[in-house]
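Below: one structure in structure tokens.
The complex is shown incomplete by one protein chain, all other protein chains being positioned as in the whole.
In order of appearance the chains are A, B, C and D, and numbering begins at 1 in each one.
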Amino acid sequence: MKISKKILITSALCLHALLAQAAIDPALLKPLAGEDPDARIAAVNQIAALANDDALKILNALNTDALYARPDGTVLIVDDTKAFNPATDQTLPTPDDADGISVNNRLRGVVEGALSGLKLFSPNRKLRIAAATDLMKTADPAQIPLISKALHKESDPEIQDILQQVIATANLHSPDAATRKAAVQTLAGSTNANIRPALQNLLNKNPDGSYIEADPAVRIEAVRTLGVLDRHLATVDFIGKVFYGISLGSVLLLAALGLAITFGLMGIINMAHGELLMIGAYTTYMCQLLFRQYFPAALDGYLLVALPAAFIVTAAVGIVLERLVLRWLYGRPLETLLCTWGISLILMQTVRSIFGAQNVEVANPSWMSGGVTVLGSLVLSYNRIVIIFFALFVVLAVWLILNKTRLGLFVRAVMQNRRMAACVGVSTGKIDMMTFGLGCGIAGLGGVALSQLGNVGPDLGQGYIVDSFMVVVLGGVGQLAGTVIAAFGLGEVNKFLEPMAGAVLAKIAILVFIIVFIQKRPQGLFALKGRSVE
Amino acid sequence: ADTIKIGILHSLSGTMAISETSLKDVALMTIDEINANGGVLGKKLEPVVVDPASNWPLFAEKARQLISQDKVSVVFGCWTSVSRKSVLPVFKELNSLLFYPVQYEGEELEKNVFYTGAAPNQQAIPATEYLMSKEGGGAKRFVLLGTDYVYPRTTNKILRAFLHSKGVKDSDIDEVYTPFGHSDYQTIVANIKKFSAGGKTAVISTINGDSNVPFYKELGNAGLKATDVPVVAFSVGEEELRGVDAKPLVGHLAAWNYFESVKNPVNTAFIKKWKAYALAKNLPNAATVVTNDPMEATYVGIYMWKQAVEKAKSTDTDKVIAAMAGQKFKAPSGYELEMDATNHHLHKPVMIGEIKADGQFNVVNKTKTTIRAQPWSPYIPGNEGKQKL
Amino acid sequence: MTTASMQISMAKTPLFTRPAWSGIIVCCVILALLPILNLAFPAGHALHISSYTVALVGKFMCYAMAALALDLVWGYTGILSLGHGVFFALGGYAHGMYLMRAIGRDGVYQSNLPDFMVFLDWKTYPWFWSLTDNFWYCMALVVLVPGVLAFVFGYFAFRSRIKGVYFSIITQAMTFAFMLLFFRNNTGFGGNNGFTDFKRILGYSITAPSTKAVLYLITLAFLLGALILCRWIVTSKLGRVLQAVRDSESRLMFIGYNPLWFKLFVWTLSAVLCGIAGALYVPQVGIINPSEMSPANSIEMVIWAAVGGRGSLVGPIIGAFSVNGLKSWFTGAFPDLWLYALGLIFILVTLFMPQGILGLAANLKNKLKSKPASQPQADASSKEAA
Amino acid sequence: MDTTHGAILYLENITVSFDGFKALNNLNLDISVGELRCIIGPNGAGKTTMMDVITGKTRPTAGTAFFGQSIDLTKLTEYDIAHAGIGRKFQRPTVFEQHTVFENLELAMKMGKRLTVRTTLFSRLSSEQIDKIDACLRLIRLNGNERRLAGLLSHGQKQWLEIGMLLMQEPQLLLLDEPVAGMSDAETARTAELLNELRGKHSIMVVEHDMGFVAEIAQQGKVTVLHEGSVLAAGKMSEVQADERVIEVYLGR
Partner (left out) sequence: MLNVDQLNQYYGSSHTLRGISLSLEKGKCLALLGRNGVGKTTLLKCLMGVLPSASGKIMLEGRDITSLKPHQRAALGIAYVPQGREIFARLSVEENLLMGMATKSGKQALLIKEEVYELFPVLKEMLQRRGGDLSGGQQQQLAIARALLAEPKLIILDEPTEGIQPSIIKDIGRVIRLLRERGNIGILLCEQYFDFARELADNFVVLSRGEVVAAGSHESMDDESVKRHLAV
């Protein structure tokens, strides 16, 4: 790590003097292809010190596995079929004997460090922020001159702030007590959890009983700053839990919503519900494959196509099942359990025969990868945020369909009294088909969401079926609002219990909670009261 | 009979199918290959495939069926420890042979079983040593993250003892467990992040099966990169990575005794055969099949058994067991593996790989020679001197 | 005469007719002969029954008993339990504790403690293992543990008037919670590996053919006993009260019955029977572990009962035998395709045999008896009644 | 049971409100031992709700309900109330549809003991009891149908069966909610006869809309008119029928 920092300084200092194209000495490159780790690191540092375009290219290539070497030690930057030789500045077709240079974490760390040092002066604001944040991790007094320099040039207040904190963190180790004290004070405004250990360290004692921080004034300041920081962190922690709970809740909700229709409304104990989720997820996979194959440029948009596709595919599967099998079983709810269990076995095995027993790969589109850091240390990942909003959107749509349309009225009427609905002129067969199709289609949408969080395999549904039933029942069968509240409630309870009890006991506690809760409300959260229930 | 029957006892349905199906296919491929080269003792091998459906009592039933109804000479199968524990009494009672191809927690040694996967000292400990080394990032703090069942618990117990012996304090070790099928890692990842503020941290993951994908996805989205907090896993291999978008995982590690990316002629041939077989048999996703450690272990196991049968000139269980001792085989890992003369485990090399964006591994460290298995971990008290049958 | 003819066709048929009884007796005799044939004739003899078959049938009988227990609560009282696996497993664990103790020092660590405790560093048995080296104490546990759990759980649930799917789901939550609990190594029951590698029972080697035969015959006796017990209950007035609970619990209250105790009685009894089935299962199968408590296992039990025909006592037994028999056969014969076959059978059974296998048999018999009277309306009217 | 004050049922200031809607509003009513009381009143007046309160199905929001001097009905469960001696026929016939007619009657039959698991498990019908059921079957004219499932009966037959069950229960107080709805005139007359026979032996409360029937069974007894949850009028049938308010809200012109 030491070397890398020195390089950082030198490289940064040289950066504004980016020299004109100068081919890199092959002797400098050769160790990169070698076996000796220390030599490679040294080479990276030397290359970084060049601080020119080629150096940047090479480091970037190294970081993205695009740097190749030939058996004779020639190093090439390979882009598909073309290879750029930094030693000669020539671009040639990739030779057959070129082999990728492997990078391990240590080397990658060095490369990234070098790159972020270079980036601190980049014109791109995002890159600068990232580089400054990166520096926070390694804040070291040796870096202070460099950072001060960057700070001097920096006009963006946000980045200035970060850099100031980096300096302050580094100054905690300053030999001058006043500087240390000032540093501690500066950090009082920080929201970064990472500085906590360093502050805490000031209060620790040496083995001989003396304080590590000799100056009591600094210690008092440290206690105060720690207090501020801890309060902030506690808030962040709380908000984090709330967010995680909502996020888990929205997953549960999406998993359960289709079931709330097929089971809650139609009374079909749909054990194949999980498999419908799975089909939705596999449809997403197929869409992604198609995009990869035919529209690689628009790959990020595959999800938008996957949503309608999954809805249509699962709804179609549902309609087929309903017409072929389930329509004979209305009024015999318990038989539907047996039947859909059989269907679930068949669907699973079908997927296994077509796609194999292994999971398939569904990648988050780039706009759903990563996350946004809020309040200093809380990362909210994009995919979770998207899914929360998606869940709310789907709920709203379902609610509108069921409560504000004539179709919804017919659906509810048929589910309550099939024979009478037919007598007033509702084609019950059609309504059954559409309702089941809708429920299944919504399960398919749930599957799309799940594919963004977990694995996509033939067993996907099995992991969600029990939870889905719990959510629907806890909310009160046939009560959409209940399902929503139950899902978010379970999510929150889970996420607040987990840090206390660990994931396993939290899960057990949740189950016990459900059992106890149902004692209090034997018809679920949103029980109907009165005569109409009988 | 003019054929020798071989039982294949891997789940083709249920939760374990995801891992075990390809082992069945590799076994069939190997048998085909042996048959094409004249079989064993002049007889063709005849595979008998059954599906124990990830159901442990069914494993015992199927084992009994294979041995007593189908009269197989040997069985290749099982993945989870509990499935092995479930069939053990049957193999003992009927005195038959099982080859078990998967890494496991050790603490077992049975006359009727040959273990061709890794014992903890052939996987977990070298991996931890690597993480602590300069090359591996010099980790000082460790999160031991696992699914709550026997293998992770035992492995972590061994690891904790090992870490203690290396001077790591309990306050620098965090042991976290999740239930089976856990899929929400938000809290855990947030906690890892918090924990890692206290010094260079590495995660040693014994998360089982399907839970890996959500864990890695969460990790990637939370912005924890391998250069910050490397994760080393003992049950993530090439096959598992087929189902993950590997780009966010680049740099995380796995420890095995074999990687597909190992370069040597035996491996090249092995991979080629496997790809050709997958295409010929029209396996699902045949175009993208990969090889992995348990597949290699299955392959090695079948060949070693063949050699032993030829040496013993019989398929009689006791004779084959005797002949197995010291069998050697040039394995796709590039090493000559040897069946230990006394403890029924293979001497294996240990390799550490970093995940690459294409789902393959970049082997960053491997032992010079093969290592003898210690099924009874010296880190568990009371195990001293318990290395033989 | 209209009314008279109605009376015959629509009256309830008695639970077991005379031929049914003779069928049951014949089945029992045949089942009892299996292990005897296994011991009496050497392998290869025409009359030899393989020990594999005997072991298989022994296992099925345990399943059948569980299905029977489930039928008592589901078929007759309308309480659908999706958590009977937990009672089965607890019975099994209770017996398993004894079997583990009976291993003595023959485990791999040659310790007094079971192997899993040794490598978890436990020095002594936790309190709930005390006295488990006594066979009879464990047998009492087999009955008491599932019984008490069911009683307590049922008492609160029935007192709160939890019904229908709400009840089903909390039983599912219960079994799921137990599964997670037993998965933990620290719970003290061997984690996910559970108990295995038993050596002896009451001093007899557990792998000896004669021990197995005896276990088998005991299982058969218990199954028959349970069947007779259940029949006695459902044909008594209590049985009719239970059915009334199923059909209209509230109406029953208005004529002075407190459904709580009736439900609690069958529920607990059913759990106990299930526990006994589990206890008989463990020594025959050689392993008990928490996967028995997985929700899917409990659902499978329900499926045996449904396939055989619920509310008929023998139906679930037939169902357990046929579903498991098919599963055993399919998994060996068509390892890649068996799920299709099994799934299809479940679908066909529901579509074409609403009353399960037993119902189909009864229907066929009726058809043969009264050919001219068979009308297309039969179907419609039955729907109407439902 | 303590009926020293002559009344078997007291309802005092009973109010039942459903989300603000008062189905019963300060209702006061009492019935003496052996009395046959007819209750009439418009649809939705709260007649059925009142029976729900008496039988424990609905808990009143306010007010007290006593059976005899000492039994507080608002504290008891449905089965305790039934056991204490109140039997009820519902407005919509409710019988055990999956049981035969005979079994329906058997289940309802008064056993003298509390109906527990043990007593039912070991109970065997004595020949007297069978005779009793037989007699009842003839009374409700379902003899010949005793082995049919109750669910297969027609609407009117179910009404009769439910009356039969009530009789088997031998309660001290019978609550009959529209016993002759769906019965033909001739059958209505028979039911009236039956009730007249029971008069005096049991206390009876009858709710009906069939004025002819009410007139026949009320004879000189008291008729109570409920309206909007409380008593609108009470008195002899002839008085009530002449009451302007009753004509206005109930009988019509």
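Heads up, the rule we're going with is that contacts are C-beta pairs under 8 Å (C-beta built on N, C-alpha and C of every residue); 3 or more make two chains touch, one makes a residue touch a chain.
As the structure is a prediction and not an experimental result, all values here were calculated from the model.
Can you work out which residue in A:123, A:209 or A:530 touches the chain that's missing from view?
A:530
Could you tell which one of A:334, A:422 or A:509 touches the chain left off the display?
A:422
Given the contact definition stated above, which residue among D:91, D:119 or D:143 touches the chain not shown here?
D:91
Provide the residue numbers of chain A that touch the chain removed from this figure.
Touch set of chain A with respect to the missing chain: 406, 409-410, 412-413, 416-417, 419-428, 478, 528, 530-534.
Contacts of chain D with the missing chain: which residues?
Its contact residues with the unshown chain are 18, 21, 41-45, 47-48, 91-92, 141, 152-157, 159-160, 178, 181-187, 190, 209-211, 249-253.
The rule we apply is simple: only the chains that are shown with their structure count from here on.
Just give me the whole-number Å value for how far the CA centre of chain A lies from that of chain C.
Here the centre of chain C sits 44 Å away from the centre of chain A.
Listing for chain B: what residues touch at least two other chains?
12-13, 148, 177, 179
Which chain D residues touch at least two other chains?
Counting only residues that touch two or more other chains, chain D contributes none.
Under the stated touch criterion, can you name all the chain pairs that qualify?
Touch list across chains, by label: A-B, A-C, B-C, C-D.
State the interface residues of chain A toward chain B in the complex, per the touch definition above.
37, 65, 102-106, 108-109, 112, 137, 193-194, 196-197, 240-241, 244, 247-248, 251, 348-349, 352-364, 369-371, 373, 377, 379, 381-384, 453-459, 462-463, 494-495, 498-499, 502-504, 507
Can you list the residues on chain D that touch chain C in the complex?
Touching chain C from chain D are residues 55, 57, 77-80, 82-83, 87-88, 94-100, 103, 106-108, 115-117, 120-123, 144-145, 147-149, 151-152, 165, 169.
Hey, which residues of chain C end up touching chain A in the complex?
Going by the criterion above, the answer is residues 80, 153, 156-157, 160-163, 165-166, 169-170, 172-174, 176-177, 180-181, 183-184, 250, 295-296, 299, 302-303, 306-307, 336-337, 339-340, 342-347, 349-351, 354, 383, 386.
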